[in-house]
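In this view, the complex is presented without one of its protein chains, the others remaining in place.
Letters A, B, C, D and E name the chains as they come in the text, with residue numbers starting at 1 for each one.
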Amino acid sequence: MFIVPFLICFPLVMAFLMFVIREKKLQAAIAYIGAAVIMAGAIVLFMQWLTNGSTRISLYGSEGMVDHLILAGELALMVLVTVLCFKYRKYWICLLSIIPTLAVAYYELTGPELKAMARVRIDTLTVLMVLIIGIIGSLIVIYAIGYMDGYHKHYKDVEDRRYYFFMLLFAFLGAMFGFVMTDSLLWLILFWETTSVCSFMLIGYTRTDEAINNAFRALWMNLLGGCGLSAGVVVFGYMTQLGSISGLVYQVVQNSDVYALLAVTLIAFAALTKSAQLPFSTWLMGAMVAPTPSSALLHSATMVKAGIYILYRLSPAMGGRATGTMIALVGGFTFLMASIMAIAQTDAKKVLAFSTISNLGLMVACAGIGKKETLWAGIFLMIFHAISKSLLFQDVGATENTTHSRDIESMHGLIYRVPKLAIFMFIGIAAMFLAPFGMLVSKWSALRAAVDERDIVVALLIAFGSATTAFYWTKWLGKIISPTHNVIHSEIKDITKPGENLSLTVHAVLMIALCIVFPFLSDTLVKGIVLDTYGSYAPVIPTMVLYSLVGIVVVVFLIPLIAWRIGKERKHNVKLAYMNGINTGTNTGFIDSFGNEKQLWMSNYYFENVCGEEKIMVPSQMVAIVAVIVMICMAIGGAL
Amino acid sequence: MGKILKFAPTIIKNLFSKPVTVNYPAEPYNYPERSRGHIEIDIDNCIGCGMCTRACPPGALKVNKNAGTWTIDRFDCIACGFCVEKCPKKCLFMVPGYQEPMPGKSEVEYKKSEEQMAKEAEQKRLQAERAAAAKKAAAAKAAAAKAAAEKAAAEKAASEADSKGQPSAAKPEAEKAEEK
Amino acid sequence: MGKRSVIPYGPQHPVLPEPVHLDLVIEDEKVVEAIPNIGFVHRGLESLTEKKDWETMQYVIERTCGICSFMHGMGYITTLEKIFDCEVPDRAKYLRTVWCEFSRIHSHLLWLGLLADAFGFESLFYQCWQIREKILDMVEMTTGGRLISSVNKVGGVLKDITPEMEKVILSTIDTMEKQLLEIKDTFFEDYSVQARTKGVGVLSKEDAYELGCCGPFMRASGIATDMRKMGYCAYGDIDFEPIVSNDGDHFARCYVRMMEVFQSFDIIRQAFSKMPGGEIVLPVKGNPNGEAFVRLEQPRGEAVYYIKTSGKKNLDRFRLRTPTFANLPGLAHILKGCELSDVGLAILTIDPCISCTER
Amino acid sequence: MAEIINPADVLIDIDVTELLPKVMEFKTNGYRISQACAAYINEKYELSYSFTDLNTYEFITLRVVIDVDTEVPSISEIIPAAVFYENEMKELFGVKIKMINLDYDNKLYRINAKAPLGPKEGN
Amino acid sequence: MGKVKRSPWLLHYDGSSCNGCDIEVLACLTPVYDAERFGVMNTGDPMQADILLITGSINSQNAEVVKQLYDQMPRPKVVVAVGVCACTGGVFKECYNVYGGADTVIPVDIYVPGCAARPQSIIDGIVKAVALFQERSDEHDALRKSGKNGRGEEL
Partner (left out) sequence: MTITSRVICVILYIILGPLIGGLLEGIDRKIAARMQRRVGPPILQPFYDVRKLFSKQVIAVNRAQTFLLMTYFLLMVVTGAMFFAGQDILLCFFILSTAATFLYFAAVVTSSPYSSIGASRELIQMMAYEPAVILTCVGFYLASGTFYVDKIAMSDSIYLFKMPGFFLAFVFIMTIKMRKSPFDTATSHHMHQELVKGLTTEMGAGNLAMFQVTEWYENVFLLGVVALFVLNSQWWSIIAAIVLVVIVYFAEILIDNTNARLKWQQMLKITWIFTLCTAGVNLLVLMLI
């Protein structure tokens, strides 16, 4: 399977090309081609896997050479991090890189000989991840080409380092491909650290103080996770002479090996940092300073999904064990708290970020409960979330370029001002929480699975979290469709580039299509994943029901259309809005206390005093820290 | 904090008692006797002095001494009763019963009866004569006595109408005004 | 613009009893800024002194407001009496006292009802107004008008209360008192009511003093001043103490007014038990000449009447400072920081009477 | 029997320049404003600022008689509660009051007529 | 369409009234008079109202408000002027800031005199207004049926 190394290496080659070719046009052209090739590559892999009978494929049984290369790569990363830390005088952070890397190197070079294992394993989950990364990732790259143009026109004071940006994007994709395809824990560490460092560099793109601070925050949190991962790998390796993920899971599930469980706990801890769960959510918030494509990439297809991916891999090992319970708890708690914090945000990207954290929380909870049903729900959550979040980030970015603001309050009446972007935004947001979109159904099955597992706390957290989630999305949607009350803003030219449009359209179409092929997806990919992971499959929602769901989906889609048709027939007399009898003749203002015209302004509710990030971030971090510490202590206690 | 459903006993009690609602307009309302409803005039007794017009706060009254008319705009009258207090002849009365709502505003004009006009003209003539010839004072006295008797009769009539206290006492005039 | 909304509140708004307007800046629903605007009811009736003589003016001034119409008429007449320096018969003084208290009861019951309505307690509102109707019936029985009584005259009153009427009044008051005791508990003890009134719209004693507030609004902030203590009408002979509360919130204002209704019942009973017989009006001659201030305790607080005249039929200047006018700064003060749902309630708790405020 | 407190009203004539010091003095002595009004009599403005003591029920009026053109300083800086009184005097009488705290600029009542209670223009 | 007169919804706006008529209007809705017997509902929203009750006179500031509220009401609609002030300006008609009765700014259909207008009078006024409302509604329907003015066009 040549395609496997190709998918890992080609993006790296592209990254290099991006770095050397600085001529804008050429660079863009190559980037387009590269993105297309990556997308094609992902599809090719999917095809090959299908033709191979959709079964697990193991490759590269003994690759000592490559293992050493990988180790060298890790060391190189360590050096890079150390240099950067010194450059920006964040000395202590480099310790988080140096210690685990050296520990791993020491273990690698002097530790026990590992039993034979496949370095690469292609199973259904991998294929799904490759598809997500390949398709959404490349679309983001395509989008970014157009976006960065607008971005640098808008932010003149930011140095134009597009080559650097695209280099990182491609490198990121390569690392992600590697991450989801490998079964070797050692390889995993390298790809893990690579994504950490890439995201760190992406966040620092603008090189403002804020960007640099946030970048380092992201770095240390992710490196801390890296420490956990490395520690887990080392402990596991020493105790069992195994070095693969599948081996790890096997040890726990079949042998109830306490050391393996400790390793699982540590790796799960690492996943918490990567997936920006409480108490590590702040890095993802800080990542917002970077240009939007990088946010889109971090939030949808890559980075945070890496944490989720690894948790899904480990979920059989966690189900029914203390680690799983605590992970589920942290996830559920994050789901609720992040959605509450999202309420207080006006910055669209921040809302998206909190929503990402929140939804990841749900996925983490699914993984933590670790049953077939939850995995089923979790996978759907991941798919739908990846697409809609990517769509939303891109759309918010495009909107920001067009209207020069990404404040939700200033999106008032967007549908009248920039209809196209508003419609995409509408689809993206609706997909996040409204019936009939998949996110809601997945949430429903997650709830159901939690109940089946008698996990009362998670069930409660989901019940309350759904309510808060619906709140912030709905008010945003409302903002888009309410007519503008300031005339000045209404004259706006949509400057969205064709590339951006292409990417947005594909996302939106994909989103709607997935709602309809939902049952099919369930029967193929998702079923395969559950089978791969648990060896058996019992659909949470029977396929029959899924098909009837699709029927309802169609009905629910059709209803607004029918209503729209009928509504159009009706003739209306348009009247002034009610303003206590003192309109000024338009709906934009009223006569104020001094007899002058005053502009009406309606703003949404934010509950800053209750839901503000400042108010509840720290307390919820505290709770989560306690949960995480308890989890690790229990695992260590169990091991000793 | 307080108790909940504190009001429940009251409304349950209400639920099982008779409503206090008066069944107006199906059943007419009985106005108390002092009720300041509308102004009635014993026009034949009016001397057209205009005291009432000058007193009337909204200016709802018009008097034409020569034509023998007294006009009230019932859509302007605030039923204050000041004119009644001011009228030197005590020929104005405040009686219960209200002017009905109408689709248009209208004034009601009261005109002295022909005989009264004639009588007054006669009186005037007599007075003039008396002024001219002071010796005919006795005749004037007789006329004054007659006037007093008439007034008493009018008052009696008015109080009869008063005691009936029908709500639409003002209807006829209003309808009359409508027709105009 | 951030997270703030800018909206109009009034003049037409169902919670507002009368047309006033506020420019509201709210955040979520917390009021950040509230600028009041009045003038929707301004007629300019003080200028009518140029056109109407001092006797006719009484009927205009009674219509400054339909709620304490009697008090306005009486205030005007009392000021003239002060200028004339004429003595009013004792019986007239007692009669005036009774009618004053009628005004207070009907005004406070009306207010209690509207307050209930403003915090969304419709049944309670109906209950209050149902009780209130009895007062109006008694006012009509004694004066001939439900709201506007027109019974004052310089030197006394025009109508007497007959012994039969007295009997009816006393027994009606007893039933009213019983009914009111029932709803008193709801106002004072019900959880949902307390949730809306306790600790909301607090006006401290210092602020109440500083901002020139008056009436129950001020007494609810712990200042025990009541113009009736100055002994006008027959109040000098009547035993009562101003009702105060110290919390200064909506609840306290509700408490003060509710208790004042009970006090009024008591005052009416006292008045009837002490009422002398005799004349109800003494005639005066000529036109007034001079100037005088008179202060009365209206249901809403202290009203100041000022007349300046120079012996002509028309007054030189008539001036009416109404309680709501004095309470406006206090209102602006409590509006800030309250919730949008409380805006109507806050406006109500000062028991505004915009029509007399703007005249 | 309850005591009756009924002190006689006091009227003090002062010059416009004395206004602010006097008001300041009242304020420090614990009086508060009860009313303020204007009257246009004999082609002069008579401004009355009444102060009262809530315990003794005293009622003291400061009377300032000024020409139509005289400017009057606002007392709203010292006594915020006077804002609406002063706006009213300004709008209805045309008294030239300077520096009101919250100046509605003759739009408190938003009437069409200009200073209807003040000097009649053109007559 | 059938009888709409069973459901007249009121919008009450208080112009420059002295509150006298204003509170009597409110009193009509309270238990003793209970206008809801006739299906009356007091809505604060012009958009939903059928009958506009105006109390008090019109002055420089509320003229616009009254006009606007009237315009915001959907057809068919009826205006009732309650009290002498709303009919003619009453005692205040000579004040400098009073334009006069409600008919100085909008067409008034029913005049309810009285100062203050009694609840009985107001109920009489409403009953008359309801009859008028039915009439106008029939006209409205006829026009709509005739199809010349498509639904919702100016009637």
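The rule is simple: a residue touches a chain if its C-beta (ideal position, glycine included) is under 8 Å from a C-beta of that chain, and two chains touch if they have at least 3 such contacts.
Values in this document were obtained by computation on a predicted structure and should not be read as measured data.
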- Where does the absent chain make contact, in terms of the chains shown? A, B, C, E
- Missing-chain contact among A:434, A:616 or A:636 belongs to A:434
- Message: Just checking the interface: what residues of subunit C touch the absent partner chain?
- Response: 5, 7-8, 13-15, 29, 116-124, 126-127, 130, 190, 192-193, 195-196, 339-345
- Message: Under the stated touch rule, tell me which residues of subunit A contact the chain that is not displayed.
- Response: 412-413, 434-436, 440, 444, 447-448, 451, 454, 456, 459-460, 462-464, 466-468, 470-471, 474-475, 477-479, 481-485, 545, 549, 552, 555-556, 559-560, 562-564, 566-568, 570-580, 587, 600, 602, 604-605
- Message: Please output the residues of subunit B touching the missing chain, sorted low to high.
- Response: 4-8, 11-12, 14-15, 17-21
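Keep this in mind: only the chains that are shown with their structure count from here on.
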- Minus subunit E, the contact groups are one piece
- Note on the structure: Every chain in contact with both subunit D and subunit E is listed here as A, C
- Query: Which chain has its C-alpha centroid at the greatest distance from the C-alpha centroid of subunit B?
  - Reply: A
- Task: Quick one: point me to the chain whose Cα centre is farthest from that of subunit D.
- Result: A
- Note on the structure: When A-D and C-E are ranked by contacting C-beta pairs, first comes C-E
- Expressed in whole Å, how far the mean CA point of subunit B lies from that of subunit E is 28
- Message: Between subunit A and subunit C, what distance separates the C-alpha centroids? Give it in angstrom.
- Response: 64
- Note on the structure: Touching at least 2 other chains, the residues of subunit C are 11-13, 35, 37, 39, 42, 44, 47, 52, 59-60, 63, 130, 133, 145, 148, 358
- Where subunit B touches two or more other chains, by residue: 20, 57, 78-80
- Task: Return all touching chain pairs.
- Result: A-C, A-D, A-E, B-C, B-E, C-D, C-E, D-E
- Message: Please output the residues of subunit C touching subunit B within their complex, sorted ascending.
- Response: 52, 55-56, 59-60, 62-63, 121, 123-124, 127, 130, 133, 137, 140-145, 148, 150, 158-159, 182-183, 185-186, 188-195
- Considering the complex alone, what residue numbers of subunit E touch subunit C? 13-24, 26-27, 30-32, 42-46, 56-57, 59, 61-62, 65, 69, 90-92, 94-98, 115-116, 118
- Task: Please name which positions on subunit D make contact with subunit A in the complex.
- Result: 104-105, 107, 110
